[in-house]
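Sharing a structure here in structure tokens format.
A single protein chain has been removed from this complex, and every other one stays in its place.
Residue numbering begins at 1 within each chain, and the chains themselves are lettered A, B and C in the order written.
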Amino acid sequence: MSTGTDKTGGHHVTPLNVYLGIGFGLLILTAITITVSFINLGGWNVVVALVIASIKGSLVALFFMHLFYDKKIYSIVFSMGLVFLSIFMALTLFDTLRRGDIDMIKAEPFKKEAAIYDNRPGPDSTSEHNSGRH
Amino acid sequence: MDHSENRPAYLAHHFSNIAQQADAAKLGMWVFLLTEVLLFGGLFVAYSVFRAWNPEMFYNAHKYLNVTLGSINTVVLITSSVTMALSIRSMQLGKRQQTLAFLWSTLLLACVFLVIKYFEYSHKIHLGQLPGKYYTFTGVQGTNPHIFFSIYFAMTGLHGVHVLAGMFVIIWMIIKTSRNMFSPEYYTPLEMTGLYWHLVDLIWIYLFPLFYLIG
Amino acid sequence: MDTTGSLFLPPGSSTIAGDVDAVFNLVLYVGIFFFVLVVFLAAFFVIRYRRKAEPGLTSGKDHNLKLELLWTIIPSIIVVIFFVVGFRTYLKMSIIPKDAVEIKVTAQRWMWAFDYPEGVNSINELVVPVRTPIKVLLSSTDVIHSFYVPDFRVKMDVLPNRYTTAWFEANRIGEFDLECAEYCGKGHSQMLGKVKAMSADDYAAWLDKASAFDETVPLEIHGEKLFKSKACYTCHTIDGMGSVGPTFKNLFGREATLSSGDKVAVDENYIRESILDPRAKVAMGFQPVMPTYQGRIKDREIDALIAYIKSLNERE
Partner (left out) sequence: MTVSNNYLQEPKGLKSWLFTLDHKRIAILYLVGISLSFILGGILALLIRWELISPAQNIVGAETYNRLFTLHGAVMIFLFIIPGIPAAMGNFVLPLMLGAKDVAFPRLNLTSWYIYMFGMILALVSIVTGSVDTGWTFYTPYSTQTSGAVVAMTTAVFILGFSSIFTGLNFLVTIHKLRAPGMTWFKMPLFIWAIYATAIIQILATPVLAITLVLLILERTLGIGIFDPAMGGDPVLFQHFFWFYSHPAVYIMILPAMGVISELIATFSHKRIFGYRAIAFSSFGIAFISFLVWGHHMFTSGQSELASMIFSFLTFLVAIPSGIKVFNWLATMYKGSISLEAPMLWALGFLFLFSIGGLTGMFLSTLATDIHLHDTYFVVAHFHYVMFGGTVMAFFGGLHYWWPKMWGRMYNEFWAKIAVLLVFVGFNATFFSQFILGAKGMPRRYWTYLPQYTRLHGFSSIGSIIMAVGFVIMIIYLLHSIFKGRKAGTNPWGSLTMEWETSSPPPPQNFEKDMVLTHGPYDYDKAVPNKN
């Protein structure tokens, strides 16, 4: 088993127009994402940016990387990366964004500015140096 | 061993036919790309954590990135992806000279990308917008802007290393192609190079809005 | 529930210990049941079905839906129960009573410093009134440590640049071990302390005494006590042996070489400076790891320590 070629054959030749069309589409989408970034949508900016990036990414993966024509296994392998990356991100953010649930004092570092700003004039250089004392 | 007499030289002894070998290589390559996604994934997680903590600082710091250069680089990489795809298509059709031409243009575009990146980096280094404790710039409002630049340099740096590695592989492919080692029947290494190059492009597609276009 | 102390657990001495130990014992007994079940079955099968002759064909039975559902569903139910009881007790351990007395705990390599609301402080000895909820506000000045009192079943990591909290309420008078449970380097295993739970009267008396300096005892005897209570002994010896810091034996009056190469006479001023600003003049061959005692030691106490160090010089 597993030695036969898939139905489209190992030598699917993508029409030239598909490549050029996808490439053109990617450039258009790039232009759109740049334009949108200059419009203030509040929290939606990042959503729009990521949605457009994902459309672009899908086009690259599906056509340039042939996932659209190839066996499903490759799509599964690739999407595993996204699944596990999401798990990693989500569970980590469950910690970092929810540290003040029970005791607000735990949510913030007591010295917000890093040590390198200690002797530097800056907008926020008044913070207490001897951080152990309280 | 009952190997059939007409085994081509590029078919390794432990595979029974070319399709099996090509499928194995492709699966291996995709698994490798999966590891690349997770390698960058760690940095994406660090990015999300710190951006969620300091959204203002990220917004203020991103203004010091040059959107024009970033956009040009995006266009350059997308174009290089198209030329890479076309080089493989030409080999499928048996047009070796065309393949070479497209590979050379991909290589050239990769160079352009890195040169632009070099100018961006040197400008930041000049201003003191360096990662971590070498950060000396004072213009950015907000908490710990050096972390923005740490993550920026880590992510674009890792991406740049991948571009560089890709260039070496493309050079190798140019050599192999000009030595007539590929044919419409066998061009697996070329195909694998293409997959890798598109992934490098794909990662940049995410890096670009996340750093240059924080709205 | 009073189920504290067993083959495994030390006697519990906080209000939460009973709850924790009840959960522990629940998991323990269920665990023992399953362990005995597995070992008994394995042993029984080995004896009963021991190979006696060359085997022929054996039974091909390879599934039994009822049995498989049984050993999937029962463990699922048990783990959900474990999770729920564990989480409920955890919430009790995490939510700090509003009337808790707040004591600031600062961990640094390798000692514990405690600041009480009355302005008193102590080192390596946390004195608390019994039957009073105590909130410890934890922070570290260097690396991660962990505040661990086994008898209270309380543990919390102590982080640099961030506060963490824990609370406990001692339910009996006594002395309990305090240990650092997060690896922090060379002195990790000596980063020990005591929690002393006292009656309310004794606690008040201790606070009084701690804020006063007892002039009736000779200064060097007082210094000897401070040598222990301020945890000098974790890094300095009095018998001439090397340690993290220089030995105190024959130290006074000697000429010391600094890591900068300069030489300095070990006199009253040098010792005073080394206590208050330890990193200013570090002796050659030692790491600048000593924490500052600025704000943690009184002038009179420095006098006492100097007197004690002087007393450690051998007479010719």
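Just so we're on the same page, a residue touches a chain if its C-beta (ideal position, glycine included) is under 8 Å from a C-beta of that chain, and two chains touch if they have at least 3 such contacts.
It should be emphasised that the depicted structure is a prediction, and the values quoted were computed from it without experimental measurement.
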{"item": "Contacts of the hidden chain among displayed chains", "value": "A, B, C"}
{"item": "From C:Thr106, C:Ser146 or C:Thr292, residue that would touch the chain that is not displayed", "value": "C:Ser146"}
{"item": "Absent-chain interface as seen on subunit B, which is shown", "value": "1-2, 12-15, 20, 23-24, 27-28, 31-32, 34-43, 45-46, 49-50, 131-134, 143-144, 146-147, 150-151, 154, 158"}
{"item": "Subunit C residues that touch the omitted chain in the full complex", "value": "7-10, 19-20, 23-24, 27-28, 30-31, 34-35, 38-39, 41-42, 45-46, 49-51, 54-64, 67-68, 71-72, 75-76, 79-80, 82-83, 85-91, 93-94, 142-144, 146, 148, 150-151, 153-157, 159-162, 164, 177, 179-190, 192"}
{"item": "Hidden partner chain, residues of subunit A it touches", "value": "1-3, 73, 80-81, 84, 87-88, 91-92, 94-102, 106, 109, 112-116"}
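As a working rule, only the chains that are shown with their structure count from here on.
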{"item": "Distance from subunit B to subunit A - Cα centre to Cα centre, in angstrom", "value": "15"}
{"item": "Gap in Å, rounded to a whole number, between the CA centres of subunit C and subunit B", "value": "50"}
{"item": "Distance between the centres, which are taken as Cα means, of subunit C and subunit A, whole angstrom", "value": "42"}
{"item": "Residue ranges of subunit C touching subunit A (in the complex, touch as defined)", "value": "94-96, 104, 106, 108, 115, 137, 139-141, 161-165, 295"}
{"item": "Interfacial residue positions of subunit A with respect to subunit B in the complex", "value": "2-5, 10-11, 13-14, 16, 19-20, 22-23, 26-27, 30, 33-34, 36-41, 45-46, 48-50, 52-53, 56-57, 60-61, 63-65, 70, 73-74, 77-78, 80-82, 84-85, 88-89, 92-93, 96-97, 112-117, 120-124"}
{"item": "Sites on subunit A touched by subunit C in the complex", "value": "102-103, 105-106, 108-111, 131-134"}
